[in-house]
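Next up is a structure, given as C-alpha cells.
Each chain you see keeps its place in the complex, though not every chain is here.
Chain nomenclature is as follows: A and B, assigned in order of appearance, with residue numbering initiated at 1 for each chain independently.
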Amino acid sequence: MEFKAKDIATFLNGEVIGDEEIKVTGVSKIEDGKEGTLAFLANPKYESYLYSSDASVILINKQFELKKEVSATLIKVDDAYQAFAALLDLYLQAKAGLKTGVEQPSYINESAVVKEGVYIGAFAYIGKNAEIGENVKIYPQVYVGDNVVVGDNTVLYAGSKIYDDCIIGNGCIIHSGAVIGADGFGFAPQDNGEYKKIAQIGNVVLEDDVEIGANTTVDCGTMGSTIIRKGVKLDNLIQVAHNCEIGKNTVIAALAGLAGTTKIGQNCQIGGQVGFAGHLAVGNNVKIGPQSGISKNIKDGRVVLGAPAVDLKEAIKINIVFRNLPALREDVIQLQKEIKEIKQTEKD
Amino acid sequence: MEFKAKDIATFLNGEVIGDEEIKVTGVSKIEDGKEGTLAFLANPKYESYLYSSDASVILINKQFELKKEVSATLIKVDDAYQAFAALLDLYLQAKAGLKTGVEQPSYINESAVVKEGVYIGAFAYIGKNAEIGENVKIYPQVYVGDNVVVGDNTVLYAGSKIYDDCIIGNGCIIHSGAVIGADGFGFAPQDNGEYKKIAQIGNVVLEDDVEIGANTTVDCGTMGSTIIRKGVKLDNLIQVAHNCEIGKNTVIAALAGLAGTTKIGQNCQIGGQVGFAGHLAVGNNVKIGPQSGISKNIKDGRVVLGAPAVDLKEAIKINIVFRNLPALREDVIQLQKEIKEIKQTEKD
C-alpha cells in the first residue's frame, strides 16, 4: 500500500511542511528511518534523529520548534504519538480488509453458517453446525470444530485449533498454534495403578475482545465451561486448565500455567512462568511477579511475588537475607564462638 | 444426539420416576441444570439443587429419599455418579463413532496401509509406508510422517504432528498441536564457537493407552527411541527430550520439562512446571511437587518438593524458616548486640 503525505495529513487533520506528493509504503522508527517510510517524533530525547533520519515523512507535534533544517517532509499534528498509532490502526484495518473471500481448497461443512465479509484461507476446516460471524478472518489451516460459534470481527490466525462446542466472542484474536477446548487433564486412579479417563464434555467460552497468544492452550471444562472474560489478554505458551475462569481485562504473560478450576479476578496482571495450583480464588486487581508459585487464595488488590508467593515488600526483604545467607551463617558461627568464650571466661 | 428417559433407564438398569418419554440432548451439572439436559445427584451437599434444577432428567441413588417434590424426571440407579460416568463414556463413543470415512481433500500416500473403521479428516497427511490401525480417528490437518505406525482405536486430534518412523500404540489420544518425534536438541560445539548439528535418527515409541496433551513435544531419540510406556498421561505444553523414558502409568502436569536421556519410573506423579536435568534416574511411585527442580536421581517412593528438591517434610520446614528470614536476621543482629554488651560488662 502507498500513501501520499497530503492524504495522510488530511486523515490526521494535520499540516504538511515539505513535499505534499511524496509517497510512503511503510513505517519505521525515527532512529533507523528508511526512505519511503513514515516515522514520528514524540519523545524530545530522539530530536537529533529528526535532522538525520532518512524517513520520507515524519509526524511531529504542532508545538515543536525546529532547531535545524530537516530534509524529510513533516506533518504537524496535535499529538504525534497518537496520530502515529491511529495511522497504524488504519493501516492494519486496510490490510485486513484485503483478506476476504474463500480460498480453495478449504472445507466448510454444508451445515455451517458463514456470514458476510468473511475470509477463509486454504486448508481451513469448518465443522458441522459451526457459525462464523461477519468479517471474521479465518487464516489457512485453521480448524473450527463442530458446533463452534465465532463472533463478528474475530481473527483466527493460521493453524489455530478450536475443538467442538467452543464459543468465541466478537473481536477476538487467536494466534497460530493456540488450542482452544482440548480435553482437561482428568483421570480417575484405579486400584491397579492405571488411570481411567474422565470424559471431558464441557467447552471453552471466550467473551469479546479476548486475545490468545501463539501456542497457548485453554482446556475445555470437564462439565460446564472454562471461561475467559471480556478483554482478557493471554501471551504465548500459557496453559489454562479445565473449568478455570479468568476475569475481565486480566493480562497474563508467557509460560504461566493454571491448574484446574482456579478462578482469577478482573484487572489482574500476572507475570511470566507463574504457576497456580488448582481450585484457587484470586481476587481483582491482583499483581503477581514472574515465576511465582501460587498455592493459596489471594485477596483483592494484593501485589505478591515468590514461590510460595508473599507480599512484594516482604518478598524483597526475604530476598535480601536470602542472597546473604552465607554471611548470616558466618555471623551465627561467630556468635557461637563468642558465647563459648564467654562461658569459658565465666567458668575460669 | 437425543435420548429418551426410558432408554437411558434401560441402559443403566434403573427405574424412571416421571415422564418416561422426555428427551435429553446433553448433560449439565445439577447446580446449573438446563432444560433438555441430564444431570446427577451423588453428593448430598448438592441436594437443594435437586428441587430447583431445570435439568429434565436427574440420576439419583436408589436409596435416596426425596424431601420435597421434584419437577425433573428422576432415574433411580445403584450409584448415580458411576451411572453418569457410564453414560458419558457411551455418549463419547457414540459421538466418536459418527466420525468415519475419508474427507476430501486429504493425502494418503499410495504405499500407506489404512485399516477398517478409520476416520481421516480433510487436509490430513499420511506419509509413505505408514500403517493406520482399525478405528483410528485422524482429525483434519494431522501429519503422519513416513513409516509411522498408529495402533488401533487411537485418536489424533486436529493438527497433531507425528514425524517419520514413530510408533504410536493402541488406544492412545494425541491432542492438537502435539509434536511427536521432532529432532532432539543435540549439537557438537566447534572450535570457532559454532554448533554442528548431530543427526537425530531415532524415533519415539508410545505404548498403549498413552495420552499426550495439546502442544506437548516429545523429541525422537538421537539413536534408538524416546519411550513413553503404557498408560502414561502427559498434560499440555510438556517437553520430553531425546532418549527419555517415562514408566507405566506415570502422570505429568503442564509445562514440565525433561532434559535428554532422563528416565522416570512407573506410577509417578509429577507437578506442573517441574524441570529435570539430563541423564537422571527417577524411581517408581515418586511424587514431585510443582515447580521443583530435579538435578539428582530420586529413589522409589520418595515425595519431594523444591528447587533443588528435597523430601517434602524437609521442604516444608525449610520454607517456614525461609518465609521468616527477615525475623531470623533480626534475631541474629539482636544476639550480636547482646553479646557486645555482655563483653563490655565483662571488661568493665
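Quick notes on this one:
Here is the rule we use: a residue touches a chain if its C-beta (ideal position, glycine included) is under 8 Å from a C-beta of that chain, and two chains touch if they have at least 3 such contacts.
Every value quoted in this text rests on a predicted model; they were computed, and no experiment measured them.
Each chain in view is the same protein; 2 are placed here, and the whole complex, as held in this structure file, contains 3 copies.
Everything below uses one rule, namely that only the chains that are shown with their structure count from here on.
The distance from the centre of subunit A to the centre of subunit B, with each centre set as the mean of the Cα atoms, comes to 25 Å.
Interface of subunit B with subunit A (complex): residues 27-29, 32, 85, 88-89, 91-92, 103, 105, 121-123, 139-141, 157-159, 173, 175-177, 209, 211, 213-215, 231, 233, 235-237, 248-249, 251, 253-255, 266-267, 272-273, 290-291, 319, 322-323, 325-326, 328-329, 332, 335-336, 339, 342-343, 346. By the touch criterion given at the top, residues 105, 107, 123, 125, 141, 143, 145, 159, 161, 163, 177, 179, 182-183, 185, 187, 193-195, 197-199, 201, 215, 217, 219, 223-224, 237, 239, 241, 255, 257, 259, 273, 275, 277, 293, 307-308, 310, 314, 317-318, 320-322, 328, 331-332, 335, 338-339, 342, 345 of subunit A touch subunit B in their complex.
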